[in-house]
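Only a part of the assembly is drawn; its chains keep their places, and the rest are absent.
A, B and C label the chains in the order they appear, each numbered from 1.
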Amino acid sequence: MSSEVNILLIECPDELGIIARVTTVLTNHKLNMVEFHEFADEETGQFYMRTGVTGKLDRIAVEKDIAAVLPTGASFRFVNNIRKKVVIMVTKETHCLGDLLLRHYTNNIDMDILGVIGNHPDCKELTEKFDIPWFEISHKGIERAEHENLIIQKIKELGPDYILLAKFMRILSPEFVAEFPNRIINIHHSFLPSFIGANPYRQAYNRGVKIIGATAHIVNNDLDEGPIIYQDVTRVDHSHSAVEMSRAGRDVEKNVFTEGIKLVLKDRVFVKNNRTIVFA
Amino acid sequence: MSSEVNILLIECPDELGIIARVTTVLTNHKLNMVEFHEFADEETGQFYMRTGVTGKLDRIAVEKDIAAVLPTGASFRFVNNIRKKVVIMVTKETHCLGDLLLRHYTNNIDMDILGVIGNHPDCKELTEKFDIPWFEISHKGIERAEHENLIIQKIKELGPDYILLAKFMRILSPEFVAEFPNRIINIHHSFLPSFIGANPYRQAYNRGVKIIGATAHIVNNDLDEGPIIYQDVTRVDHSHSAVEMSRAGRDVEKNVFTEGIKLVLKDRVFVKNNRTIVFA
Amino acid sequence: MSSEVNILLIECPDELGIIARVTTVLTNHKLNMVEFHEFADEETGQFYMRTGVTGKLDRIAVEKDIAAVLPTGASFRFVNNIRKKVVIMVTKETHCLGDLLLRHYTNNIDMDILGVIGNHPDCKELTEKFDIPWFEISHKGIERAEHENLIIQKIKELGPDYILLAKFMRILSPEFVAEFPNRIINIHHSFLPSFIGANPYRQAYNRGVKIIGATAHIVNNDLDEGPIIYQDVTRVDHSHSAVEMSRAGRDVEKNVFTEGIKLVLKDRVFVKNNRTIVFA
């Protein structure tokens, strides 16, 4: 997909003829559709569409014409098929961060990393190896609200499209999340069955699970809940100690996080209530 | 997807505005699109589209209008979203046949089995357990052309949409294949690396492969080549004997064959040259 | 593995030299080890061993010598590498039952099916197609204890090694389970995250999960808990309705159940507390 592609994203109540009207507008403006996905959700009556177009885009004119053919309650926007800007937040673990830094360095992921914010110093060295700005904002000796405010301020100063929680281990308040709706991506271990509470890998070990997994999701309420973007699993067996399960878990976390981020970066993810529509 | 869905399939040279024009026709006829896939192949300049529509279909009128908006060289057709009719061909092995018969019996696959044709008697009993007509057409004592003619005659008499080679172990002549273009589905073992010649499981064993696979494909020339519909693999290791590899291979063959058939039955597969476009 | 293989299974407290002493006994009796797995669980201090031996087995003499070299608290037994006997229990769904019947018919699973017990008539026809005895024991109009007693009586009359719950949808009482300790195998859907309560596929749909799974496990307490034997998952997306998720779930249930049963039939599964050691 060349860089001149513009992505049109539409969400609106479903009704007869939306695709016809929108694509007629695009055609009238000599825009050629090179990608097209739509989904009409029978449950909610909502319509979703993502299309990539090539051709000279007179955005104001096209947006005016599209607005005219969409039903009341529609939202839509064009996004340039350009690299997104992200801020990464970490605590101590480096496995998810490292994979992102490396892909960024080798130009294997379409994003610019504006900076890495850590509440511990552990990830500083790795971040700086790749010449990415490091911001240490410790939570020590201050209230949570104050700590979060410092982070919010720094994020706003940097101005990212998305905030990537690469094993940031503090629970974010609803106030923090409300600042960046549907723009915070988290990675969470997950198991069959799932385990609540401390040390899930120990619990998984005790239960003798045979697969362990990870879930990349949007943060819109609790840290470990929220609309799911991507999931995967890996096999373990009785000979895996709790530590080895945790190591296997880190590998699957890393891969799932990166896959989930890639989907978000390409504007393939719509969020509705606690659910995603992912045009993979 | 309810049974009143009609599927529109289009293949034509790509040009600006096809989607807009076609969807406008559909909307004018009060047809609501509930599924939509398209692909514009930059390599070949060919455009493919599959859409499922609900609403009262005045087929003659709609087809006339669609024909009027498509470029020269276009082919298109409506297919009812109904159960397809198939004939299954077998030799001795029952694993692929059995899975199809069982899914058919439990109403877990959208096809009617008009009959099973075998060149050996081995699959007769299983077929008849499920009250499916069995036709034994032995190749013994007759020339290949004569044998194939007997099969062609029987197939034409039965009138299926597709012919499923569920481990039919004789090579089909180009003449046979030409009778049913893009309508014969085969299942073939496959390996990394691939092995030519007799006893591939023995070769795979000798080479110590760690995964073995299977490929479901359209037959349009050689028995084991042709446009690929679906593939999958399974893990093996040094402790698998050649016989056990073969057993593991049968399980993956069975699953891949069924998945490939499901895609064909739902008209999700376009064929162009030696390649498929699969709207999964 | 030829039919003359005998499997020796040992479980005992771990201590120095067990393998040496046991294998020396086997060698003294001219028994050749063709398979060997062991696991010393550091957590529990328990030792597990499974070895397949060929050669003429004077069982009484060998067992006497092995008993003499094992620590106090050891349990061990020889099992012939023969087909196990099973009874299958069902309610209405046929997908797991059908796969077992088909594999049994095509000699693709090493077990004899002594009979199928159903509390509804739905699976009768399929069972009888394969000439397997069908026993309908309805729960209607009787107390649970009485119903379970009728089933227990029938199972004891048939005398299986294992009881396979192929979508038997009634919760078994602790009394029932206590009759067949570690001999009841169940299949259970499972999800990331997991869902408690009614209609898990609907809950999974609402949550927008991207993979759904299944777990084969030993029943030793609750119906859907117990030591895990085998697990696997399959991918779904937003376009899967709750019904389609359920269909995808049935396929993964079927495959996981069969894989789990195969492991049990080959005596590869040890149970300790709520955990398994699986020598796959």
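The rule is simple: contacts are C-beta pairs under 8 Å (C-beta built on N, C-alpha and C of every residue); 3 or more make two chains touch, one makes a residue touch a chain.
Here the structure is a predicted model, which is why all the values come from computation and not from measurement.
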| item | value |
| --- | --- |
| With 3 chains placed, the number the full structure-file assembly comprises | 4 |
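Following the convention adopted for this analysis, only the chains that are shown with their structure count from here on.
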| item | value |
| --- | --- |
| Copies subunit C and subunit B - interface residue numbers shared by over half, same or different | same |
| Length of the line joining the C-alpha centres of subunit B and subunit C, rounded to whole Å | 36 |
| CA centroid of subunit A to CA centroid of subunit C, Å | 40 |
| Shared interface positions of subunit B, touching two or more other chains | none |
| For the subunit C and subunit B complex, residues of the former touching the latter | 94-95, 98-99, 102, 105-106, 108, 126, 129-130, 247, 250, 255 |
| Touching residues (chain side subunit C, partner subunit A) in the complex | 39, 41-42, 190-194, 206-211, 213, 215, 227-233, 237-239, 241, 274-278, 280 |
| Footprint of subunit A on subunit B - complex, ascending | 16-17, 19-21, 23-24, 26-27, 30, 32-34, 36-38, 40 |
